[in-house]
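One protein chain is absent from this view; the other protein chains keep their places.
Moving on, here comes subunit A:
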Amino acid sequence: MSHSPEGAPGAGAPRSADIAAGIIVAVVAVAAIAVSRDFPTTGLDSDVGPARFPLIYAGILIVLSAILVIGRLLPTRRNQERAAEPAQPGTGFRFAPVAIGVVATAVYIYLISLIGYLPTTVVFLIGMMRLMGQRSWVRTPLLAVGITAFLYLIFLYGLQIPLPVGSLFEAAEL
């Protein structure tokens, strides 16, 4: 059906994705059930205890994920149609930059807690802008420094929230 050129999700995730998602959901639900078994019981008639609701939700999730996975495994018309469709030609969506972006953000977050907001944000912004095609070595750093300083000042003076300086420097100050 419609995968828009943007690569935005249209109707119909790939079959493998549905099956994978169903399994992940089921695993999460089973884990939740395993953990909730250790919750204390109240022993009261008038209360169901802390475990009841998570157990119900997790149970329903297992049923739903089973429906999802089985629905995709059965040889229904829908699955066959999908299988018969030629693989979506490249919609222009690339996973590599997304993966790089996610990892870069994770590293950025880790480094903020270590060496603080100011240096990391400048580097992160420059890196991400270059990843997305801003190649200029003049405009990009200027923008990065500008945005970093602007946000820092807004948070410090406008909202009275000092952004982190990083545990390394905090330790040095002591």
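Things worth noting here:
To be clear about the criterion, a residue touches a chain if its C-beta (ideal position, glycine included) is under 8 Å from a C-beta of that chain, and two chains touch if they have at least 3 such contacts; residues count from 1.
Note that contacts and distances are computed from a predicted model.
Protein name for the hidden chain, per its UniProt entry and selected from "C-type cytochrome biogenesis protein CcmF", "Phosphate-binding protein", "C4-dicarboxylate ABC transporter permease" or "ABC-type glutathione transport system ATPase component": "C4-dicarboxylate ABC transporter permease".
Mapped onto subunit A, the interface with the missing chain covers residues 1-2, 4-13, 17-18, 21, 25, 28-29, 32, 35-36, 39-40, 42, 44-50, 53-54, 57-58, 60-61, 64-65, 67-68, 71, 76-78, 92-98, 100-102, 105-106, 108-109, 112-113, 117, 121, 124-125, 128-129, 131-134, 143, 147-148, 151, 154-155, 158-161, 163-164.
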